[in-house]
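Scroll down for the structure; my scribbles are underneath it.
In this view, the complex is presented without one of its protein chains, the others remaining in place.
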Amino acid sequence: MTKSFLLTAAALLAATHLLVAQSSKVFDNLSVPSRILKSDRKFAIYLPPNYESSQRTYPVLYLLHGAGDDQTGWVQFGEVQQIADKAFSEGTATPMIIVMPDANTGTRGYANDARNEWRYEDFFFQELMPYVEKTYRIKTEKRFRAIAGLSMGGGGSFTYALHHPELFSSACPLSAATGPMTVEDTKTALKRAKPDVTYTDAEIEAYFKRQSVLELIKNVPDDQKKAVRWYIDCGDDDFLFEGNSLVHIAMRKKEIPHEFRIHDGGHTWTYWRKALPTVLSFVSDAFHQY
Amino acid sequence: MTKSFLLTAAALLAATHLLVAQSSKVFDNLSVPSRILKSDRKFAIYLPPNYESSQRTYPVLYLLHGAGDDQTGWVQFGEVQQIADKAFSEGTATPMIIVMPDANTGTRGYANDARNEWRYEDFFFQELMPYVEKTYRIKTEKRFRAIAGLSMGGGGSFTYALHHPELFSSACPLSAATGPMTVEDTKTALKRAKPDVTYTDAEIEAYFKRQSVLELIKNVPDDQKKAVRWYIDCGDDDFLFEGNSLVHIAMRKKEIPHEFRIHDGGHTWTYWRKALPTVLSFVSDAFHQY
Amino acid sequence: MTKSFLLTAAALLAATHLLVAQSSKVFDNLSVPSRILKSDRKFAIYLPPNYESSQRTYPVLYLLHGAGDDQTGWVQFGEVQQIADKAFSEGTATPMIIVMPDANTGTRGYANDARNEWRYEDFFFQELMPYVEKTYRIKTEKRFRAIAGLSMGGGGSFTYALHHPELFSSACPLSAATGPMTVEDTKTALKRAKPDVTYTDAEIEAYFKRQSVLELIKNVPDDQKKAVRWYIDCGDDDFLFEGNSLVHIAMRKKEIPHEFRIHDGGHTWTYWRKALPTVLSFVSDAFHQY
Partner (left out) sequence: MTKSFLLTAAALLAATHLLVAQSSKVFDNLSVPSRILKSDRKFAIYLPPNYESSQRTYPVLYLLHGAGDDQTGWVQFGEVQQIADKAFSEGTATPMIIVMPDANTGTRGYANDARNEWRYEDFFFQELMPYVEKTYRIKTEKRFRAIAGLSMGGGGSFTYALHHPELFSSACPLSAATGPMTVEDTKTALKRAKPDVTYTDAEIEAYFKRQSVLELIKNVPDDQKKAVRWYIDCGDDDFLFEGNSLVHIAMRKKEIPHEFRIHDGGHTWTYWRKALPTVLSFVSDAFHQY
């Protein structure tokens, strides 16, 4: 009887072996306390299959939403869970943790504002990033950290990776807002956003230098040209066609290696859902070690 | 050694049990207490894969059964679990919660009756909907709510979405009963249903205005023509061919955008099982955001 | 040497055996002399693969173009050759000859006009049909003759098969013009087409009775209800939605068996190219013998 019980156990084990697989998890309403922003800030997170049953560490992708949306955008509209699950199970990307912060702040997205009164970018680097990388089993070397985003979040991907090439191995701005093209543009945009605030010329100039992707590219030092792997994608019907095309030209002329794509489509979630598998695969190339 | 091996086997079995990938869940015999209907009303619910392991919110589809059936119809005959699981895993639809209320009331389906004595529609909007949207992690904006149903439930889909265009982003009546075509029809139908009740002309008229899909379409205000996305489908062998064809004509003439399909088939579950994947995909277009 | 030559010949034969396959042929600029129309009338023809190498006879499909087009329409825009080749090689339809007459006559399509001065329909039955069925190896029994067409040619398919149920085993009107709904409509339409011609009431009435599909259906004798197999298809965005929907209702009420389809789409070649394989398969069912 012992023997037959053992055999039964072995048979069961063999059977259950096929079942050992834990699904990925998504939380779309988590919070991190922020002293810098004087409030709790929301974020969503995707934990890859088997996260809880394992004890390994993972690379991380920060995935930024667009204007008018919040941390749930990539979950609901972007189908991040279905797409990431598929990419990981098919092996086109490596399992990673995906962090989606909420920048639905009522002010200008992912940037510190022109007067440094609302310092979202500081919050991101000094509070959010340390918090999630400590709370979850995230690898913290540059090689294992990537950033991507759409529209306003594409702008955030550009500026964060250009401000901190030492922190991201790759960056994937999709249909990106590329910021002001000139100081004059900056002035106009700031005026339009907050008509009753007066900025000094120094503030405007500083904001331009921080937020204009073309200006940031112009100032990339020679030894930093290959610091970040770039994947830039913007549909041919997108209203942001000009900035993205000019960034492509500027990066080509400056000899900053980058992938650039213009596919058929506009400023839509259909476009971004289609782009996401390539983004996951692209950032995995650095995580994977070529 | 035998013992320790057995223990190991048991431990492994216990462990693997926890690791089983989380499938979708169906409950087909839940209840919601109703003061309006003075009884508990049954409903079935489909919770998508990973519902319990995640902490995100989901869109919702209310899926209505036909006459002579109950809340178990879409589960047993409609294969809602197998079809939804497949659609979500293949990415042709976005994960959603599907609520299937029981309208097997012995009286006329999803409507308040002509004397407002049996107020099923009021129950639906004032009790069922609030209850499930509070009990489960359901997104409560219009964009994330859809309605579909077959036959009598197709009629319910029509009337609910036409009565409450502010609550549904899309509606999919399948093989729908489209209600009385004239006041005279209404009188006859009410008589046939309850021979011993006498209705006032005002009651008949009011019931006609509430339950005739053609009449409701006639009265859609101009600024509400695009309030709901419509997918209407009825087989060429269906006995309800006339009402559905006339609704198509009426909506075309009124310039209410709608998808209309006539495929090969009759008033059968084979037809509706074949239609369901398209319904899930259609309602997802609004949930997904273009 | 004789032997080796024989062997070589045999080898060549074996090799060429694999190559014995003759492609289909299309002629898009043929003519048939017409005494009735006092001119030569163009037609196009599709001859199935192996037509010339064989000595067998074939069924025939008359395939009618729409208003503003000519006998080349189904060849160039309809891809009849590619689609028929594919259907025959895959076995979803049986090889047939397809005849595409030119009705680009500057007057009203496939009908005899209201005064019987331009008698296209007579030309079709008395001249074109006998000519092609004698010139090509076409089977001449009703069972092996079908008619299909789009728009104005869908109208032609309706009227020809309703006028001559003894000649066609099946008819497939696509996005069909279904003719005038009333005598009054007929009057208006004739006036609009030729403002300077005055018709007698008898002429208008007669034309209505010949050209109104709804009227023709009303008058189908009981013993003729199953004389023709019908496949009727019209997109939900087609401007001819009303006539086709009413024809469906009328045929259902009259109990004339028919397949009816409403797919997604408008009055476009994209729709008709998509419909053609089903048409070929449907008419083959009669040719094939069920």
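As written, the chains take the letters A, B and C, and residue 1 is the first residue of each chain.
In the analysis below, a contact is a pair of C-beta atoms (placed from the backbone, for glycine too) under 8 Å apart; a residue touches a chain by one contact, two chains touch by 3 or more.
Predicted, not measured: the structure shown is a model, and the values here were computed from it.
The missing chain, though absent from the view, touches A, C when the full complex is examined. Residue in contact with the omitted chain (choice from A:40, A:184 or A:242): A:242.
Although one chain is not displayed, chain C still touches it through residues 2, 5-6, 9-10, 12-13, 16-17, 19-30, 44, 49-50, 53, 72, 75-77, 79, 81-83, 86, 268-270, 273. Summarising the interface, chain A meets the missing chain with residues 236, 241-242, 245-246, 248-249, 252-253, 258-264.
In the analysis below, only the chains that are shown with their structure count from here on.
For the pair chain A and chain B, the distance between C-alpha centroids works out to 37 Å.
Centroids built from CA atoms put chain C at 42 Å from chain B. Centre-to-centre separation between chain A and chain C, using Cα means, comes to 58 Å. Shared contact sites, meaning residues of chain A that touch two or more other chains, are absent.
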